[in-house]
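Only a single protein chain was left out; the remaining protein chains are all shown in position.
Moving on to subunit A:
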Amino acid sequence: MLKPQPRGDGFGGRASRGQLSKEAEIKRINKELANIRSKFKGDKALDGYSKKKYVCKLLFIFLLGHDIDFGHMEAVNLLSSNRYTEKQIGYLFISVLVNSNSELIRLINNAIKNDLASRNPTFMGLALHCVASVGSREMAEAFAGEIPRVLVAGDTMDSVKQSAALCLLRLYRTSSDLVPMGDWTSRVVHLLNDQHLGVVTAATSLITTLAQKNPEEFKTSVSLAVSRLSRIVTSASTDLQDYTYYFVPAPWLSVKLLRLLQCYPPPEDPAVRGRLTECLETILNKAQEPPKSKKVQHSNAKNAVLFEAISLIIHHDSEPNLLVRACNQLGQFLQHRETNLRYLALESMCTLASSEFSHEAVKTHIETVINALKTERDVSVRQRAVDLLYAMCDRSNAPQIVAEMLSYLETADYSIREEIVLKVAILAEKYAVDYTWYVDTILNLIRIAGDYVSEEVWYRVIQIVVNRDDVQGYAAKTVFEVRPQGCQEGWGRVVEGDPLIQFNLLHSKFHLCSVPTRALLLSTYIKFVNLFPEVKPTIQDVLRSDSQLRNADVELQQRAVEYLRLSTVASTDILATVLEEMPPFPERESSILAKLKKKKGPSTVTDLEDAKRERSVDVNGGPEPAPASTSAMSTPSPSADLLGLGAAPPAPAGPPPSSGSGGLLVDVFSDSASAVAPLAPGSEDNFARFVCKNNGVLFENQLLQIGLKSEFRQNLGRMFIFYGNKTSTQFLNFTPTLICSDDLQPHILGCITKPVDPTVEGGAQVQQVVNIECVSDFTEAPVLSIQFRYGGTFQNVSVQLPITLNKFFQPTEMASQDFFQRWKQLSNPQQEVQNIFKAKHPMDTEVTKAKIIGFGSALLEEVDPNPANFVGAGIIHTKTTQIGCLLRLEPNLQAQMYRLTLRTSKEAVSQRLCELLSAQF
């Protein structure tokens, strides 16, 4: 037993026992290799036994970690032996030392072919295991046709069937194009009924993989899997004999069947569905029964099935009752003495938290989870606790969760600090009700986690502070108090109060700062010069001092020299131009969210994140809450000045009177609506053109051109309006106003961020930004009314702004089965709106596709069984809710007609989207 087989000389034994030094081992091995080589090259032909012996030795040497560059031919020779032991060593050598040498592959394949045809189950098994291990394309080419036949042949032995099923699975994974679908597929599905549970186990793996790629073809597996599962879970603990594991009937097979069912939506057939629900209930019930054995194997096997059942329940996400039961069961595990169970319960609850049915139930365990964070010994369990807190966080518990995470951060393991920092930063931003809380939290975070706060978090804070005027003062003050020496990157924009005092305060800390911070401070100083001429001499003195002008750091020196010069030579106008405010940061995905995704790998957090984003109804709207705060703007303050707004002209005298005070909510204008002109002719057509696009010319007459550029994200939008004066004469009292009707007002918040200069020079173009927030679904569109004086005449133009419900679409990709599952879920007559209409434009597939994408929904390819049809899916984001929308457009080329069907959970939404989209074709 203790010798390398067969009849080895025992050298390997000594070597591996460490009795030989490394050098001695190498010497010994080289000697042995030389010996084997000479045997292989010798004149005398080796008998099968010796050949096997030496090939086996080569393998052993290889597994000890030495290179082997010969013996392949001898191994291949062994394949054609009729003795099991010789064949086995030959196949093992091939499997372990795969060689892509094409000459050999041909020989190997030939031997495999013979063994597959041998009808000897042992030899067939060896050949199949070799194919399953190597799985090369050449092998797929050679055997992808043969193996399905072996698998479904009536006279194939059970153990060979098991191997054939998994061998085929391997070939399908590596070269699915070479595995032909055919008659065998339906017979494979029926293996789920096989008497031999080992065959069923192997077949279930194969079917699961095939079903993922070809859901339609393997649909029948659902009812078969349900009935098999049902028979297993209801069987007595000894019924399944060999397949009962510590009193649990066929646990692995149950797990595999439950996973197969996760390839499909809940069964449509009510009988099958009912049976499955019974199975899941039985599994949940069994978890409550007293254990049949004290052995950990018993509880592990039982819980393996339970966790998989819970995964299926979460996957279906359609039975509130089961979801809540699952949550309660996991809640019990949270306090279990087995660390494994606590870990798995935390992990599984994370996904439950993203279901609307169980989110609240998950939240009830918050105290236990926080406790886990404090007491668990295994860092990976604490990590899961952090994940779960993150997943269960919503507006109601955000302050508590963020506070707990922050306090945990003080003692958290180094390995997970950065991730916690990111999570805290994201939650703080997402659920900030009040921005002072946000600023406090982030500064606390920086204080506690210091080095673990990545640049992304920093940049993000600055982005937010810069984009939100109302927090700037607070942020500046707090930053100054908390970290006078380190964190003044934000200063450039965040200043208020008496300039001289401020400057002195700031400068008193200058010498404590790092070089990059000092460089920023110098830039801040020159901005002071621009805004507060009274401090100019003081600042020039500072810049002129040796410690700046002759600073050893090139960057600081250069800045000091240039700024000093700039402040001396430049006129006020030039200075103002040079130092004009930076534009606000563009809306984009939070850089920290991106970082977290990157950190956690694409598979895990991304999905959770997406799921969460879908679920949460009160997201703070991502990067930047759109409506600018009125308070910050209405009191002219130095901070506003710093933003360059001080340079804005005083309110124009003309009507409407209130437009000068900046970011006003439009409802102010409802009084003056009477002054609005009727909609410009042609406006309707133009409006329709913007439904599927965001940029272009909205209006044009002899005097004025209005261009648009807009971007939308979730429930927020921003529209840049360009007014071009086509004449050579000035427009005076130029006042655009945004009007939302009384009906529209509750649904849409729109505001013009900044008034335009009331004088538009001839040939000039001016720009204005409108921020839009969609509060709930709406039908009408806001109206842009423009009044100005041209020559001696008063001009009045009104156009509908193309802000339509579909702009708040987020596309959603999904597979065919998901699409139709959801389609069926929305089968209520009120949820569907259909329109059959004649094509107004040529019926071009590519144009249609572009329009559907432009409309905002995802265009789902290969979903509709009829390739001529178009289907799309997306989510309408409003502030209060999110509405899933599915659409299907069926063209009829002969009749030049379309049928458009919209299904959403809300009748009004279906109606409006159908109207908007119908007008496009």
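As a convention for this text, a residue touches a chain if its C-beta (ideal position, glycine included) is under 8 Å from a C-beta of that chain, and two chains touch if they have at least 3 such contacts; residues count from 1.
Basically, contacts and distances are computed from a predicted model.
Student: Missing chain, UniProt name, options "AP complex subunit sigma", "Protein AUXIN SIGNALING F-BOX 3", "Presenilin" or "Septin": which is it?
Tutor: Per the UniProt record, the undisplayed chain of the complex is "AP complex subunit sigma".
Student: Touching the hidden chain in the complete assembly: which of A:Leu33, A:Ala132, A:Met719 or A:Leu902 does that?
Tutor: Of the listed residues, the one touching the omitted chain is A:Ala132.
Student: Pick from A:Asn109, A:Thr156, A:Thr277 or A:Gln882: which residue touches the chain that isn't shown?
Tutor: For the chain that is not drawn, the touching residue is A:Gln882.
Student: From the list A:Leu79, A:Leu197 or A:Leu593, which touches the chain that is not on show?
Tutor: Considering the complete complex, A:Leu197 is the one touching the chain left out.
Student: Which candidate, A:Asn77, A:Asn109, A:Thr156 or A:Thr208, sits in contact with the chain we can't see?
Tutor: Reading the full complex, the residue touching the unseen chain is A:Thr208.
Student: Looking at the full complex, which residue from A:Gln297, A:Ser508, A:Gln765 or A:Asn869 touches the chain that isn't shown here?
Tutor: Of all options in A:Gln297, A:Ser508, A:Gln765 or A:Asn869, contact with the hidden chain holds for A:Gln297.
Student: Of A:Arg275, A:Arg395 or A:Arg822, which residue touches the hidden chain?
Tutor: The single option touching the absent chain is A:Arg822.
Student: Which positions on subunit A touch the chain that was left off?
Tutor: Within subunit A, the residues that touch the unshown chain are 1-5, 12-13, 16-17, 56, 59-60, 63, 83-85, 88-89, 92, 95-96, 122, 129, 132-133, 135, 159, 162-163, 166-167, 169-170, 173, 197-198, 201-202, 205, 208-209, 212, 242-243, 245, 250-253, 255-256, 259, 262-263, 297, 300-301, 303-304, 307-308, 311, 314-315, 317, 339-340, 343-344, 351, 354-356, 377-378, 380-381, 601, 603-604, 606-611, 614-615, 812-815, 818, 822, 825-826, 873, 875, 882-884, 905.
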